[in-house]
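Only one protein chain is missing from this complex, and each of the others stays in its spot.
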Amino acid sequence: MSTITISGVQKKYHQKPVLKTVNLTIEPNQVYGLLGRNGVGKSTLMRIIANRTRIKVGTVTLDGESVFENEQAQNRIYLMSTAKLLPQEEKVYKLFKLIKTMYGDFDEAYAKHLAEAFELDTHRKLRKLSTGYQTIANLIIALCVPCDFIFLDEPVLGLDANHRELFYQELAETFSSKPRTFVIATHLIEEVSGLLNHVFVIADGKVSLDEDVEVLQQRGRQISGPAALVQDYLQGVPVLHTTRLGGMMTAYCLQTPLERPLPAGVSLDGMNLQRLFIEVTRKSGGHDEI
Amino acid sequence: MHFDADSVVPLFQQVAEQLQAGILSGAFQDNEQVPSTTAMARQYQLNPATVLKGMNVLVDAGLIEKKRGIGMFVCDGATAKLQQLAIADFGDTLKPVIQAAKALGMDKQALLAAIDKGWEQ
Partner (left out) sequence: MKYSRLLKVTAPSTWLSCGAAVIALMLVEIALPLWEDPTEKITVSWVMLSMLLGWVAGIMMCQQVLGIGFVTGTSRKTMILTQWTHGTLIALGFSAFALIVQRLLVSSSLKLSSQMTNFPHFMEAGGMISSFFFLTLVSLVCVAIGSLAGASFIYLPTKVIIPVTLVAIIMIMPMLVVIGFIGVFGAQQLWPGVLDHTWVWLLSLTVLTAILALADYLVYQYLDAPEQIRRY
């Protein structure tokens, strides 16, 4: 089946490197989280894949063929972003028709269902909608295009909590009934973590973490206790970060030595994806003393 | 049902445990259909693959079965099976109670008396 392969991608903006060497593989029928701090290049990477930003170094291929300027490939890819490119003067239902023409197909029944669920009046002009509802209109398009790879760049920006939950629920359901790949770039990691299969973390222009969520959950731990005991327990094991509160130390570790006996007084707690992300992308990468 | 992203228990395992608790409590009766993976994935905003993996744990344990073309059903006798397992494992539930009693300096008679009193209420 089809895979998108990103190899050696570099991108500079005004001489300043944003992406240095990005290598990753996007497989079919997965829900990926594309995580990274502000300005790290997540949007840039997705724009490159969607043929919106050109690059001089690196390749992005689908089925071995480059996706750049390749309409056959691009017909299977869709990027939803905050960019206002669609004609703002058109009514939403007209935009659905437009997208249907451009992609050859569009799940109109599902679009109707989503519009009702979100209470979006499709007879309104795009520019007359509030920011949140413009996002919703764009979201509906993204969920209804007949593409194998859907990239969502900050899909819930500006949505209230109820709409966000509705979106995640609809995403879970449509992914289940019509499997395809979603790549979600978001800062709201906690909310989306249950839906993700696999995570890419971009830091320093490269992919610093490329792992299944389940694997991360298996070995990722927060280890707390008296400093000496914690350090002893984690002897020789690479640690993401440690903090101290008086005599108590908390260490964040991705390769917790679970086979070692846990000293009394030391507790092992799970590390949720958001916590993991914060520790992995911490700049200081060392030791906080309080 | 509740899923804890902070737990050391893998999500799929939590799915299995919560479904199991549902069978034990009678929410999912023997021979009744269990919610579909899609319905569960939607309700708790989980990846359907995770839900399926959790369900398969119960399939392997003989507690739910897949009926081709229809869905997942609670096996006949699953509730009774789970009850027996829970009774057999009851010692685990008692352990912290006994430890707490010992820590307070109670002897076995005192604990049994407390149990007697509690049973009547």
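The chains carry the letters A and B, assigned in the order they are written, with residues numbered from 1 in each.
Following the convention adopted for this analysis, a residue touches a chain if its C-beta (ideal position, glycine included) is under 8 Å from a C-beta of that chain, and two chains touch if they have at least 3 such contacts.
Keep in mind that this is a model prediction, so the values were computed, not measured.
For the chain excluded from display, the touched partners among the shown chains of the whole complex are A. One of A:Ile4, A:Ala50, A:Val92 or A:Ala203 touches the chain omitted from the figure, and that residue is A:Ala50.
By the touch definition given at the top, subunit A reaches the unshown chain through residues 47, 50-54, 69-75, 77-79, 82-88, 98-99, 101-104.
Here is the rule we use: only the chains that are shown with their structure count from here on.
Chain contact summary for the complex, subunit A toward subunit B: residues 31, 165, 168-170, 172-173, 175-177, 190-197, 214, 217-218, 221, 268-273.
The part of subunit B that touches subunit A in the complex is made up of residues 3-12, 37-38, 41-50.
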